[in-house]
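Shown here: the complex without one of its protein chains, the others still in place.
As written, the chain order gives the labels A and B, with residue 1 at the start of each chain.
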Amino acid sequence: MNAHAEYFTFNTDRRREYINITDRVAQVVAASGIQEGMALVSAMHITAGVYVNDAESGIIRDIEEWLQRLAPEGPDYHHHRTGEVNGDAHLKNLLIGHEVIVPITDGRMDLGRWQQIYYAEFDGQRPKRLIVKVLGE
Amino acid sequence: MNAHAEYFTFNTDRRREYINITDRVAQVVAASGIQEGMALVSAMHITAGVYVNDAESGIIRDIEEWLQRLAPEGPDYHHHRTGEVNGDAHLKNLLIGHEVIVPITDGRMDLGRWQQIYYAEFDGQRPKRLIVKVLGE
Partner (left out) sequence: MNAHAEYFTFNTDRRREYINITDRVAQVVAASGIQEGMALVSAMHITAGVYVNDAESGIIRDIEEWLQRLAPEGPDYHHHRTGEVNGDAHLKNLLIGHEVIVPITDGRMDLGRWQQIYYAEFDGQRPKRLIVKVLGE
């Protein structure tokens, strides 16, 4: 069995951003030399997410509005008594999930045609880390 | 380490369907010969999900109604400007998740008594693919 990990740091201009990281993950998989296995793509923070969906600007706006509806910014969360103001970002992280696993077959990510991997920043404007860990042979 | 993958194609009669795939995944695990490892069960589409829950018709109706409430069909999603009409299916995919990992112990899926694996179709009536990838030894 072989293992290979790479770390990425994002520092977004806006509080929330949706960044297509499919090519970056593909490069980590290629660099690993692993032919059969899995790649874990996981945010190392509790106010960011990783998901697989469409690289289409309309659906990204729909996702943003949907997250705002189900885990709204602004309410006086209990968490805010600590001085934090990012309670909504914690809930958005739980809603969309903080990691995905990508199958690897014949040395490449075994994804469907429309499946793109996104890093979803919910509380940015500071450095946030992501790990891509590849396991296999 | 060994790896084994199988692909399934679903073409549902209705737009949304919930299909118990537990036995199919168990057969892939058995065919792999892997005794200790993990099985990734992942929809290869962005308008379908995979989840683990109960094989009980009432809860399946509850899940359907819950998904419709939190990610409703019909609203004029931004995504629909592309000509698509399946914005809700994208959000349902994100809500329920598109994949699960099943532990394998002694050559069998190591699930709790009530845990059943479902493929959830949110935009069917056309061929949709699923991958089951088993890794281990």
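Definition applied: a contact is a pair of C-beta atoms (placed from the backbone, for glycine too) under 8 Å apart; a residue touches a chain by one contact, two chains touch by 3 or more.
In this text, all values refer to a predicted model and were calculated from it rather than measured experimentally.
Asker: Can you say which of B:43, B:96 or B:132 touches the chain missing from this structure?
Answerer: Checking each option in B:43, B:96 or B:132, the one touching the absent chain turns out to be B:96.
Asker: Could you list which residues of chain A touch the chain missing from the display?
Answerer: Answer for chain A: residues 1, 3, 5, 38, 40, 42-46, 70-71, 77-82, 87, 90-91, 93-95, 97-99, 101, 129, 131, 133, 135 touch the chain left out.
Asker: Provide the residue numbers of chain B that touch the chain removed from this figure.
Answerer: 1, 36-38, 51-54, 56-59, 61-63, 66, 70, 95-97, 100-101, 103, 105, 110-112, 114-115, 135-137
Basically, only the chains that are shown with their structure count from here on.
Asker: I'd like to verify one number: the distance from the centre of chain A to the centre of chain B, where each centre is the average of its C-alpha atoms, in whole angstrom.
Answerer: About 20 Å, centre to centre.
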